[in-house]
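Before any comments, here is the structure.
Yeah, one chain of the complex is gone here, protein chain that is, but the others are all in their spots.
== subunit A ==
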Amino acid sequence: MSEPANVDYLSCLFKSLDAKTDDSVNAGTSPENPQSWLKQLRAQAIENAGQLKWPTTKDEEWRFTDISSLAKLPFKPAQPGRIPALSDIQPYLIKEAVNRLVFVDGFFAPELSSIASESQMLIGNLAALATQHASTIMPHLGQHVQHQKNLFAALNTAFLHDGAVIVVPQNNVVDLPVHLLFISTQVETTHYPRCLIVGEANSKTTVIEDYVALQKNAEDAYITNSVAEFKLAANAQIQHVRLQRENQNAFHLANCAVSLDHASRYQAVSVSLGAKISRYNLDVRLEAETAESIIDGLALITDQQLADTHTCIDHLKPNCTSHQKHKCIADGNAHAVFNGKIIVRPHAQKTNSSQSSRNLLLSDKAQIDTKPQLEIFADDVKCAHGATVGQLDKEEIFYLKSRGLSELTARNLLTYAFGAEILDSVPVASLKHTLEQIVLNQTQSC
């Protein structure tokens, strides 16, 4: 069905893999400790990537998202380069987040990062922590994401050289959010952001995963291929805000895998605003009883953008709960895709699951494809789902205009209102405010 993986992009990547004799994971570690486990993980991923095919629109999972244009781009892995000034990243900083890890083109930038002395958790970059904390990190890194099956997760792992690591120890509650800021500055390269977040038993934390662009020119193309892995031990709670604000010509390919233990709770909000083509795969595994996941998503796109969100929520054990709300707002010629799979395994009785996909078309040329996909193998379950695609209500527009508001203001306000429900779940006040302003000013056409 699919094309073999011998396309330009891949062959270019594999060439650069071969050329890489010295990898930065080893930089800074003593020769006595060659971090063989990381090398092994990478070697495994390289092998996997070699076996996997480049996805095409003939693959069910990629039906609506044509990335053939990307395959033709000879984008090499990014190399360490110039670090932006703190003032350049100022607009992206989140005032509540005292702990911040900044990566520039995938490389850790300690000069832009900040870690509070009493951070109550293990936080830092993988290259620095991999040796000393191997026993904590090794059981999780690359163990949750499916790099055996997913080409982009495999490539990310194959090129793994650094990443953000957060481990919240047992019983620790970290009130203030941690900001993981991934900045791309280079043109025509690929960078490989990576996150590992582990919440140990009874811990609690909030993580903001944030992708921004600092190229001089908004037309500059680059590829972000990111992987985030979350592990929640028993009773752990993690709030995850994911914000994709790449530039308008970027390709953003992302995988996030979440594993939940007994009575743990994962609450996520993801907001996709940028990129020419973006694809976000979120895989949530409810692996023990009474685990809970609450997932909200908003894609707000215009012009020629394509935003594809594929989620899979897998109920493996009884008595778990999952609630999901996803909204797409497409203006211009944009194309939004949502595919929401919910699996309820044969023994996962008393599953309580809901999914709603609501979509707003702001122009005649925009397109939205939404597909709920329920695979239910247990009989005593509650699964509600619904999907709608609509336009702004003309009575609502008239009501606002009859109070003096211009057509544009009325449309912006109603668009904002549509998205606001999702933004309401952003647990960080200043970030929520920033996002509300972005959504309020989004509609350009009228």
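Throughout what follows, a residue touches a chain if its C-beta (ideal position, glycine included) is under 8 Å from a C-beta of that chain, and two chains touch if they have at least 3 such contacts; residues count from 1.
Here, contacts and distances are computed from a predicted model.
Missing chain, UniProt protein name, picked from "4Fe-4S dicluster protein", "Iron-regulated ABC transporter ATPase subunit SufC", "NADPH-dependent 2,4-dienoyl-CoA reductase, sulfur reductase" or "CoA-substrate-specific enzyme activase, putative": "Iron-regulated ABC transporter ATPase subunit SufC". Contact with the chain not shown here comes from a single listed residue; of A:132, A:148, A:170 or A:406, that residue is A:406. Not every partner is drawn; the one left out touches subunit A at residues 393-396, 398-407, 409, 413-414, 416-418, 420-421.
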